[in-house]
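First up is the structure itself, then whatever we jot down about it.
Removed from the display is one protein chain of the complex; every other protein chain stays in position.
In order of appearance the chains are A and B, and numbering begins at 1 in each one.
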Amino acid sequence: MRKPSLRAYRIIALFLLGCLLFNYPFLALFNVGATAAGVPVLYVYLFSAWGFVIAAAAVLVEGGG
Amino acid sequence: MAKRVLIAEDEPSIVTSLEFLMRRAGFDTRSAVDGEEALSLLETFHPHVVLLDIMLPRVSGLEICRFIRGQPALAGTRVLMLTAKGGQREVERGIEAGADDYLTKPFSTHDLVARVQALAADTPLRIAPGPDPRFPP
Partner (left out) sequence: MLEGWVIVAASFAYIGVLFAVAWFADRRAAEGRSIIRNAWVYSLSLAVYATAWTFYGSVGRAATDGVGFLPIYLGPTLMMLLGWFVIRKMVRIVRLNRITSLADFLASRYGKSALVGALVTVIAVIGILPYISLQLKAVSTSFQILLGYPEIVMPPRAGTLVAMQDTAFYVALLMALFAIVFGTRSLDAAERHEGLVAAIAFESIVKLVAFLALGVFVAYGMYDGLGDVFARAAQRPDLDVLMAPLEGAAGSYATWVWLTVLSMIAIVLLPRQFQMAVIENTDERHLRRAAWLFPLYMLAINAFVLPIAFGGLLHFPEGNVDADTFVLTLPMTQKVEWLALLVFVGGLSAATGMVIVETIALSTMVCNDLVMPVLLRIRALRLTERRDLSSLVLDIRRAAILALLLGGYCYYLLAGEAYALVSIGLISFAAVAQFAPAIIGGLYWRGGTRAGALAGLSAGFAVWTYTLLLPAFAKSDWVGAELIEHGPWGIGLLRPTELFGLSGLDQITHAMIWSMIANVGAYVAASLARRQSAAEHVQATLFVDVFQQTGEPGSSWRAATSAAALQALVGRFLGPARAAEIFAAHARGRGVKSVDELEGDRDLVRFAELQLAGSIGSASARTMVATVAQEEPLGLEEVMTIIDEASQVIAHSHRLEEKSRALEAATQELKAANERLKELDRLKDDFISTVTHELRTPLTSIRAFSEILHDNPDLDPAERQRFLGLVIKESERLTRLINQVLDLAKIESGLAEWLTAEIDVREIVLEAINATSPIFRSRGVQVQTLAAESVPPVVADRDRLLQVLLNLLSNAAKFCTPGKGRVQVRLAVAGDRIRVDVEDNGVGISPENQALIFEKFRQVGDTMTEKPSGTGLGLAICRRIVGHFGGRLWVESEPGRGSVFSFELPAAAAGRLVANA
């Protein structure tokens, strides 16, 4: 059997991180009425976490051929 | 003042012929039948030209050639390499070791004399015979 590459492990780790970020209890931390620059923090948090996962995915899968 | 030619060759009959040819051409000549003798003659005789057999016993012609090129005192000494194998590799090794010219045995005696004369003409006369202060006795 072929062993998964380091890149494969990294992608799976990112998947697990994504599962964590997009879930309870992290969401609960930001599920408050506060705003950042006028925008609700939950909204800011979700979109930045989402953006981070996408950017990390891009770096992971496209980097190094 | 005649220029000096050192013959370094282990084949007696070839030595005889070379000695004759060099004397006829007006050179002062000494002969060495192996590398060691050639080295000691280099120090004492200070030849302008060395006729050097590449397959010399004890110390090879190539070694002697390198020795000559490593000695500032012998900077003016010209080396004519004689090779009996005639392979290109042999010639290359001779040139690398610092030979000025080479001839493959058997050679034309006219050609040989002409080349030695050309090499001798290229040599500064001031290479003096006798002990040089830079060489230990």
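Definition applied: contacts are C-beta pairs under 8 Å (C-beta built on N, C-alpha and C of every residue); 3 or more make two chains touch, one makes a residue touch a chain.
Note that the structure is a prediction, hence the values are computed from the model and not measured.
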Residues of subunit A in contact with the chain not shown: 1-2, 8, 11-12, 14-15, 18-19, 22-24, 27-28, 31-33, 35, 37-40, 42-43, 46-47, 50-51, 53-55, 57-58, 61-62
Subunit B residues touching the omitted chain (full complex): 10-14, 16-18, 20-21, 24, 33-34, 55, 57-58, 84-87, 104-110
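Just so it is clear, only the chains that are shown with their structure count from here on.
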Whole-Å gap between the CA centroids of subunit A and subunit B: 83
